[in-house]
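Quick one: structure below, then a few questions.
A single protein chain has been omitted from the complex, and every remaining protein chain is retained in its original position.
Our next item is chain A:
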Amino acid sequence: MTTLHHDAPDAPEPVDVDDPRLSRFDVVKEGLRRDEIEIITYESQFQGNNSKAEKRVVRNIALLFILAGVAAFAFLGFYIFWPWRFELGHTLSDYYTPLLGISLGIALFAVGFAILAWAKKLLPHEVSIQARHDGASPTDEQKITGQTMLFVGDELNQGVQRRPLLKGAIGFGLAPIGLVAAAPLIGGLIENPHKAEHPDLFTTGFSPAKNGGNLVRLTRDDGTPIRPEDVSTGGQMTVFPGIPHGATNEYADSPTLLIHLRADDAEETRNNADADRRNAGSMWGNYVAYSKICTHAGCPASLYEQQTNRLLCPCHQSQFLITRNAQPIFGPATRRLPMLPLGVDEEGYFVATSDYKDTVGPDFWERP
(Lines give C-alpha, C1' and ligand atoms only; values in the text may rest on other atoms or scores of the structure.)
Protein backbone atom coordinates (compact mmCIF):
# COMPACT_ATOMS: atom_id res chain seq x y z
CA MET A 1 0.00 0.00 0.00
CA THR A 2 1.13 3.53 -0.58
CA THR A 3 1.48 5.76 2.39
CA LEU A 4 -1.67 7.49 3.47
CA HIS A 5 -1.91 11.22 3.85
CA HIS A 6 -4.43 11.90 6.51
CA ASP A 7 -4.71 15.38 7.84
CA ALA A 8 -7.48 14.47 10.23
CA PRO A 9 -6.10 13.80 13.69
CA ASP A 10 -8.67 11.09 14.28
CA ALA A 11 -7.66 9.09 11.23
CA PRO A 12 -8.74 5.52 11.90
CA GLU A 13 -6.13 2.91 12.54
CA PRO A 14 -5.76 -0.01 10.20
CA VAL A 15 -7.70 -3.03 11.39
CA ASP A 16 -7.20 -6.72 10.90
CA VAL A 17 -9.90 -7.73 8.47
CA ASP A 18 -9.70 -11.34 9.60
CA ASP A 19 -10.87 -10.36 13.06
CA PRO A 20 -14.15 -12.26 13.49
CA ARG A 21 -15.59 -9.58 15.76
CA LEU A 22 -15.71 -7.06 12.95
CA SER A 23 -19.04 -6.42 11.30
CA ARG A 24 -19.24 -6.31 7.55
CA PHE A 25 -19.46 -2.52 7.69
CA ASP A 26 -16.25 -2.43 9.71
CA VAL A 27 -14.54 -4.25 6.88
CA VAL A 28 -16.04 -1.81 4.40
CA LYS A 29 -14.68 1.05 6.49
CA GLU A 30 -11.22 -0.50 6.37
CA GLY A 31 -11.57 -0.44 2.58
CA LEU A 32 -12.58 3.20 2.74
CA ARG A 33 -9.57 3.94 4.88
CA ARG A 34 -7.33 2.34 2.31
CA ASP A 35 -9.02 4.38 -0.44
CA GLU A 36 -8.48 7.50 1.68
CA ILE A 37 -12.17 8.06 2.17
CA GLU A 38 -13.69 9.34 5.35
CA ILE A 39 -17.39 8.95 5.90
CA ILE A 40 -18.78 11.99 7.67
CA THR A 41 -22.43 11.06 7.79
CA TYR A 42 -24.14 7.90 6.80
CA GLU A 43 -27.59 7.68 8.21
CA SER A 44 -31.08 6.59 7.39
CA GLN A 45 -33.34 9.43 6.38
CA PHE A 46 -36.14 8.26 8.61
CA GLN A 47 -36.67 8.52 12.32
CA GLY A 48 -36.84 5.03 13.72
CA ASN A 49 -37.80 1.84 12.03
CA ASN A 50 -40.94 1.59 9.94
CA SER A 51 -41.91 5.18 10.49
CA LYS A 52 -44.99 6.59 8.79
CA ALA A 53 -42.86 8.65 6.46
CA GLU A 54 -40.83 5.62 5.44
CA LYS A 55 -43.92 3.58 4.72
CA ARG A 56 -45.29 6.34 2.57
CA VAL A 57 -42.09 6.60 0.57
CA VAL A 58 -42.00 2.84 0.09
CA ARG A 59 -45.62 2.91 -1.06
CA ASN A 60 -44.92 5.66 -3.57
CA ILE A 61 -41.90 3.90 -4.98
CA ALA A 62 -43.84 0.67 -5.31
CA LEU A 63 -46.59 2.59 -7.07
CA LEU A 64 -44.11 4.07 -9.51
CA PHE A 65 -42.69 0.65 -10.33
CA ILE A 66 -46.19 -0.73 -10.87
CA LEU A 67 -47.08 2.25 -13.05
CA ALA A 68 -43.95 1.53 -15.10
CA GLY A 69 -45.06 -2.05 -15.57
CA VAL A 70 -48.56 -1.00 -16.60
CA ALA A 71 -47.23 1.57 -19.07
CA ALA A 72 -44.76 -0.96 -20.47
CA PHE A 73 -47.57 -3.43 -21.06
CA ALA A 74 -49.59 -0.62 -22.64
CA PHE A 75 -46.66 0.12 -24.94
CA LEU A 76 -46.44 -3.50 -26.00
CA GLY A 77 -50.20 -3.61 -26.48
CA PHE A 78 -50.21 -0.52 -28.67
CA TYR A 79 -47.15 -1.72 -30.51
CA ILE A 80 -48.70 -5.06 -31.38
CA PHE A 81 -52.42 -4.45 -31.68
CA TRP A 82 -52.96 -0.83 -32.64
CA PRO A 83 -53.51 -0.33 -36.38
CA TRP A 84 -50.26 1.16 -37.57
CA ARG A 85 -50.32 1.03 -41.36
CA PHE A 86 -50.61 4.43 -42.94
CA GLU A 87 -54.04 5.22 -44.33
CA LEU A 88 -55.32 8.35 -45.89
CA GLY A 89 -57.57 10.61 -43.85
CA HIS A 90 -58.17 10.62 -40.13
CA THR A 91 -57.73 7.08 -38.95
CA LEU A 92 -56.65 5.34 -35.80
CA SER A 93 -53.22 4.79 -37.31
CA ASP A 94 -52.58 8.52 -36.90
CA TYR A 95 -52.30 7.92 -33.18
CA TYR A 96 -49.85 5.03 -33.40
CA THR A 97 -46.65 7.01 -32.92
CA PRO A 98 -48.08 9.33 -30.22
CA LEU A 99 -49.39 6.33 -28.28
CA LEU A 100 -46.02 4.62 -28.48
CA GLY A 101 -44.35 7.79 -27.30
CA ILE A 102 -46.72 8.41 -24.41
CA SER A 103 -46.72 4.84 -23.13
CA LEU A 104 -42.95 4.39 -23.46
CA GLY A 105 -42.35 7.84 -22.03
CA ILE A 106 -44.52 7.12 -19.00
CA ALA A 107 -42.95 3.71 -18.49
CA LEU A 108 -39.41 5.07 -18.62
CA PHE A 109 -40.19 8.11 -16.51
CA ALA A 110 -41.87 5.93 -13.90
CA VAL A 111 -38.89 3.57 -13.76
CA GLY A 112 -36.54 6.53 -13.65
CA PHE A 113 -38.37 8.28 -10.84
CA ALA A 114 -38.83 5.04 -8.94
CA ILE A 115 -35.09 4.40 -9.03
CA LEU A 116 -34.33 8.02 -8.19
CA ALA A 117 -36.75 7.99 -5.27
CA TRP A 118 -35.32 4.71 -4.07
CA ALA A 119 -31.80 6.07 -4.18
CA LYS A 120 -32.62 9.47 -2.78
CA LYS A 121 -35.09 8.49 -0.06
CA LEU A 122 -34.53 4.91 0.98
CA LEU A 123 -30.78 4.60 0.81
CA PRO A 124 -28.94 6.16 3.71
CA HIS A 125 -27.86 9.70 3.25
CA GLU A 126 -24.15 10.03 2.93
CA VAL A 127 -21.37 12.56 3.00
CA SER A 128 -17.91 11.20 2.34
CA ILE A 129 -14.61 12.88 1.80
CA GLN A 130 -11.96 11.40 -0.42
CA ALA A 131 -8.47 12.78 -0.76
CA ARG A 132 -7.26 13.91 -4.14
CA HIS A 133 -3.76 13.56 -5.40
CA ASP A 134 -3.04 16.18 -7.98
CA GLY A 135 0.01 17.49 -9.56
CA ALA A 136 3.06 15.89 -10.94
CA SER A 137 4.56 12.53 -10.11
CA PRO A 138 7.48 12.52 -7.65
CA THR A 139 10.49 14.22 -9.15
CA ASP A 140 12.62 11.08 -9.04
CA GLU A 141 9.94 9.25 -11.02
CA GLN A 142 9.84 12.09 -13.52
CA LYS A 143 13.58 11.97 -13.84
CA ILE A 144 13.75 8.21 -14.29
CA THR A 145 11.07 8.19 -16.97
CA GLY A 146 12.63 11.16 -18.73
CA GLN A 147 16.06 9.54 -18.73
CA THR A 148 14.53 6.32 -20.01
CA MET A 149 12.92 8.11 -22.92
CA LEU A 150 16.13 9.98 -23.68
CA PHE A 151 18.00 6.69 -23.50
CA VAL A 152 15.66 5.18 -26.05
CA GLY A 153 16.17 8.25 -28.20
CA ASP A 154 19.94 8.01 -27.82
CA GLU A 155 19.97 4.37 -28.83
CA LEU A 156 18.07 5.09 -32.01
CA ASN A 157 19.85 8.35 -32.66
CA GLN A 158 23.41 7.14 -32.07
CA GLY A 159 22.73 4.21 -34.28
CA VAL A 160 21.89 6.62 -37.03
CA GLN A 161 24.63 9.14 -36.21
CA ARG A 162 27.35 6.51 -36.29
CA ARG A 163 26.03 4.94 -39.44
CA PRO A 164 25.48 7.72 -41.98
CA LEU A 165 24.38 5.26 -44.59
CA LEU A 166 21.42 4.31 -42.41
CA LYS A 167 20.44 7.93 -42.01
CA GLY A 168 19.98 8.49 -45.69
CA ALA A 169 18.45 5.11 -46.24
CA ILE A 170 15.90 5.55 -43.48
CA GLY A 171 14.92 8.98 -44.74
CA PHE A 172 14.69 7.69 -48.24
CA GLY A 173 12.81 4.58 -47.24
CA LEU A 174 10.28 5.86 -44.73
CA ALA A 175 8.98 8.91 -46.52
CA PRO A 176 7.67 6.97 -49.51
CA ILE A 177 6.21 4.34 -47.19
CA GLY A 178 4.18 7.07 -45.53
CA LEU A 179 2.99 8.25 -48.87
CA VAL A 180 2.12 4.71 -49.84
CA ALA A 181 -0.13 4.51 -46.82
CA ALA A 182 -1.84 7.76 -47.73
CA ALA A 183 -2.01 7.44 -51.48
CA PRO A 184 -4.51 4.62 -51.92
CA LEU A 185 -6.72 5.97 -49.14
CA ILE A 186 -6.99 9.45 -50.58
CA GLY A 187 -5.88 9.09 -54.16
CA GLY A 188 -8.98 7.28 -55.31
CA LEU A 189 -11.17 10.07 -54.04
CA ILE A 190 -9.48 12.88 -55.90
CA GLU A 191 -11.44 14.08 -58.88
CA ASN A 192 -10.19 16.68 -61.28
CA PRO A 193 -13.04 19.09 -61.82
CA HIS A 194 -11.42 20.34 -65.00
CA LYS A 195 -10.62 17.07 -66.71
CA ALA A 196 -13.54 17.07 -69.15
CA GLU A 197 -13.27 19.01 -72.37
CA HIS A 198 -16.27 21.03 -71.27
CA PRO A 199 -16.09 20.79 -67.48
CA ASP A 200 -19.49 20.55 -65.82
CA LEU A 201 -18.52 23.55 -63.74
CA PHE A 202 -18.89 25.77 -66.78
CA THR A 203 -21.56 24.03 -68.86
CA THR A 204 -25.19 23.25 -68.28
CA GLY A 205 -27.69 21.05 -70.04
CA PHE A 206 -28.46 23.92 -72.40
CA SER A 207 -25.10 23.57 -74.11
CA PRO A 208 -25.65 22.35 -77.70
CA ALA A 209 -22.74 19.99 -77.03
CA LYS A 210 -25.09 17.97 -74.84
CA ASN A 211 -27.61 17.65 -77.65
CA GLY A 212 -25.46 16.46 -80.51
CA GLY A 213 -24.71 20.02 -81.60
CA ASN A 214 -28.36 21.00 -81.96
CA LEU A 215 -29.92 23.83 -80.02
CA VAL A 216 -31.56 22.67 -76.80
CA ARG A 217 -35.25 23.26 -76.30
CA LEU A 218 -36.70 24.60 -73.08
CA THR A 219 -39.01 22.00 -71.57
CA ARG A 220 -41.22 21.50 -68.56
CA ASP A 221 -40.20 18.96 -65.96
CA ASP A 222 -42.15 16.28 -67.88
CA GLY A 223 -40.09 16.97 -70.99
CA THR A 224 -42.72 18.77 -73.06
CA PRO A 225 -41.48 21.80 -75.00
CA ILE A 226 -42.85 25.28 -74.45
CA ARG A 227 -44.39 27.79 -76.83
CA PRO A 228 -44.27 31.50 -76.04
CA GLU A 229 -48.04 31.62 -75.52
CA ASP A 230 -47.76 28.98 -72.75
CA VAL A 231 -46.46 31.61 -70.33
CA SER A 232 -49.00 34.29 -69.50
CA THR A 233 -47.96 37.93 -69.23
CA GLY A 234 -46.39 38.60 -65.86
CA GLY A 235 -46.08 34.86 -65.35
CA GLN A 236 -43.06 32.66 -64.94
CA MET A 237 -42.21 29.02 -65.36
CA THR A 238 -39.35 26.78 -64.32
CA VAL A 239 -37.85 25.20 -67.42
CA PHE A 240 -35.26 22.52 -68.02
CA PRO A 241 -33.02 21.55 -70.92
CA GLY A 242 -34.92 19.36 -73.40
CA ILE A 243 -32.40 16.52 -73.37
CA PRO A 244 -32.62 13.08 -71.77
CA HIS A 245 -32.62 13.41 -67.95
CA GLY A 246 -32.61 17.19 -68.45
CA ALA A 247 -35.06 17.73 -65.62
CA THR A 248 -33.32 15.44 -63.15
CA ASN A 249 -30.58 16.17 -60.66
CA GLU A 250 -28.05 15.04 -63.23
CA TYR A 251 -28.31 18.60 -64.53
CA ALA A 252 -28.60 20.25 -61.17
CA ASP A 253 -27.24 23.52 -62.54
CA SER A 254 -29.70 23.74 -65.40
CA PRO A 255 -33.08 24.75 -63.93
CA THR A 256 -33.99 28.07 -65.43
CA LEU A 257 -36.69 30.59 -64.76
CA LEU A 258 -38.55 31.70 -67.90
CA ILE A 259 -40.37 34.96 -67.29
CA HIS A 260 -42.89 36.71 -69.50
CA LEU A 261 -42.52 40.37 -68.58
CA ARG A 262 -45.13 43.06 -68.99
CA ALA A 263 -44.38 45.39 -71.88
CA ASP A 264 -42.93 48.30 -69.91
CA ASP A 265 -40.78 46.06 -67.72
CA ALA A 266 -39.64 44.20 -70.80
CA GLU A 267 -38.57 47.48 -72.36
CA GLU A 268 -36.48 48.38 -69.36
CA THR A 269 -35.03 44.90 -69.13
CA ARG A 270 -34.08 44.90 -72.80
CA ASN A 271 -32.40 48.27 -72.56
CA ASN A 272 -30.34 47.09 -69.64
CA ALA A 273 -29.53 43.77 -71.24
CA ASP A 274 -28.49 45.32 -74.54
CA ALA A 275 -26.24 47.72 -72.71
CA ASP A 276 -24.42 44.68 -71.33
CA ARG A 277 -21.84 42.94 -73.47
CA ARG A 278 -22.82 39.40 -72.60
CA ASN A 279 -26.57 39.71 -72.16
CA ALA A 280 -27.14 41.72 -75.34
CA GLY A 281 -29.74 40.07 -77.55
CA SER A 282 -30.49 37.30 -75.12
CA MET A 283 -34.16 38.17 -74.65
CA TRP A 284 -36.83 37.00 -77.00
CA GLY A 285 -39.71 39.43 -77.29
CA ASN A 286 -40.89 40.16 -73.79
CA TYR A 287 -39.46 36.90 -72.51
CA VAL A 288 -36.33 36.61 -70.46
CA ALA A 289 -34.74 33.51 -68.90
CA TYR A 290 -32.43 33.54 -65.90
CA SER A 291 -30.65 30.69 -64.19
CA LYS A 292 -32.63 29.61 -61.18
CA ILE A 293 -29.52 28.54 -59.29
CA CYS A 294 -28.54 31.24 -56.87
CA THR A 295 -25.00 32.52 -57.39
CA HIS A 296 -24.52 32.57 -53.64
CA ALA A 297 -24.98 29.04 -52.31
CA GLY A 298 -26.82 27.27 -55.11
CA CYS A 299 -30.35 27.17 -53.78
CA PRO A 300 -33.05 27.78 -56.35
CA ALA A 301 -33.83 31.51 -56.29
CA SER A 302 -37.44 30.71 -56.84
CA LEU A 303 -39.53 33.37 -55.16
CA TYR A 304 -40.60 35.78 -57.89
CA GLU A 305 -42.19 39.00 -56.83
CA GLN A 306 -44.12 40.23 -59.80
CA GLN A 307 -44.78 43.77 -58.57
CA THR A 308 -41.18 44.69 -57.92
CA ASN A 309 -39.63 42.29 -60.43
CA ARG A 310 -37.41 40.84 -57.76
CA LEU A 311 -36.26 37.27 -57.40
CA LEU A 312 -35.64 36.15 -53.84
CA CYS A 313 -33.58 33.16 -52.80
CA PRO A 314 -35.28 31.61 -49.78
CA CYS A 315 -32.10 30.14 -48.33
CA HIS A 316 -30.12 33.27 -47.54
CA GLN A 317 -32.39 36.01 -48.85
CA SER A 318 -30.32 37.29 -51.72
CA GLN A 319 -32.49 39.45 -53.97
CA PHE A 320 -32.00 39.96 -57.68
CA LEU A 321 -33.58 42.67 -59.82
CA ILE A 322 -34.86 41.10 -62.99
CA THR A 323 -35.10 44.28 -65.00
CA ARG A 324 -31.45 45.05 -64.37
CA ASN A 325 -29.75 41.90 -65.62
CA ALA A 326 -30.70 40.16 -62.36
CA GLN A 327 -28.10 42.12 -60.45
CA PRO A 328 -28.10 41.31 -56.72
CA ILE A 329 -29.59 44.21 -54.79
CA PHE A 330 -29.68 42.75 -51.30
CA GLY A 331 -28.26 39.90 -49.30
CA PRO A 332 -25.01 37.98 -49.49
CA ALA A 333 -24.93 37.25 -53.24
CA THR A 334 -22.34 39.19 -55.22
CA ARG A 335 -22.92 37.99 -58.73
CA ARG A 336 -25.92 38.42 -61.03
CA LEU A 337 -27.95 35.46 -62.22
CA PRO A 338 -26.74 34.41 -65.66
CA MET A 339 -29.15 35.05 -68.52
CA LEU A 340 -29.99 32.28 -70.97
CA PRO A 341 -30.02 33.44 -74.60
CA LEU A 342 -33.54 32.73 -75.85
CA GLY A 343 -34.80 31.93 -79.31
CA VAL A 344 -37.67 30.13 -80.96
CA ASP A 345 -37.11 27.28 -83.39
CA GLU A 346 -38.95 26.67 -86.65
CA GLU A 347 -41.67 24.68 -84.88
CA GLY A 348 -42.39 27.60 -82.57
CA TYR A 349 -40.83 26.19 -79.42
CA PHE A 350 -38.40 28.00 -77.15
CA VAL A 351 -34.76 27.05 -77.55
CA ALA A 352 -31.55 28.24 -75.96
CA THR A 353 -29.51 29.80 -78.75
CA SER A 354 -26.39 28.89 -76.81
CA ASP A 355 -25.37 27.82 -73.32
CA TYR A 356 -25.21 30.39 -70.53
CA LYS A 357 -22.48 32.90 -71.17
CA ASP A 358 -21.79 33.39 -67.46
CA THR A 359 -20.98 30.53 -65.12
CA VAL A 360 -24.03 29.16 -63.41
CA GLY A 361 -24.26 28.45 -59.70
CA PRO A 362 -22.24 29.27 -56.62
CA ASP A 363 -19.03 31.17 -57.02
CA PHE A 364 -15.57 29.64 -56.83
CA TRP A 365 -11.92 30.56 -57.06
CA GLU A 366 -11.13 29.97 -60.72
CA ARG A 367 -14.45 31.13 -62.19
CA PRO A 368 -13.63 32.95 -65.45
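Observations on the model:
As a convention for this text, a residue touches a chain if its C-beta (ideal position, glycine included) is under 8 Å from a C-beta of that chain, and two chains touch if they have at least 3 such contacts; residues count from 1.
By our rule, contacts and distances are computed from a predicted model.
Choosing from "Carbon monoxide-induced hydrogenase", "ABC transporter permease", "Allophanate hydrolase" or "Cytochrome bc1 complex cytochrome b subunit", the protein name stored in UniProt for the chain missing from the display reads "Cytochrome bc1 complex cytochrome b subunit".
Check A:P14, A:P98 or A:G348 against the missing chain and you find that the one touching it is A:P98. Note that of A:E43, A:D140 or A:E229, the residue touching the chain absent from this view is A:E43.
Remark: the omitted chain is touched by one listed residue; of A:P208, A:P300 or A:G343 this is A:P300.
When the full complex is taken into account, the listed residue touching the unshown chain is A:L123, out of A:A62, A:L123 or A:L166. Considering the complete assembly, chain A touches the hidden chain via residues 10, 23-25, 29, 31-32, 34-35, 37, 39-44, 48-49, 53, 56, 79, 84-86, 88, 96-102, 104-109, 111-120, 123-132, 134-135, 189-194, 200-201, 221, 238, 240, 247-249, 251-255, 292-293, 296-300, 302-303, 312, 314-318, 328, 330-335, 361-368.
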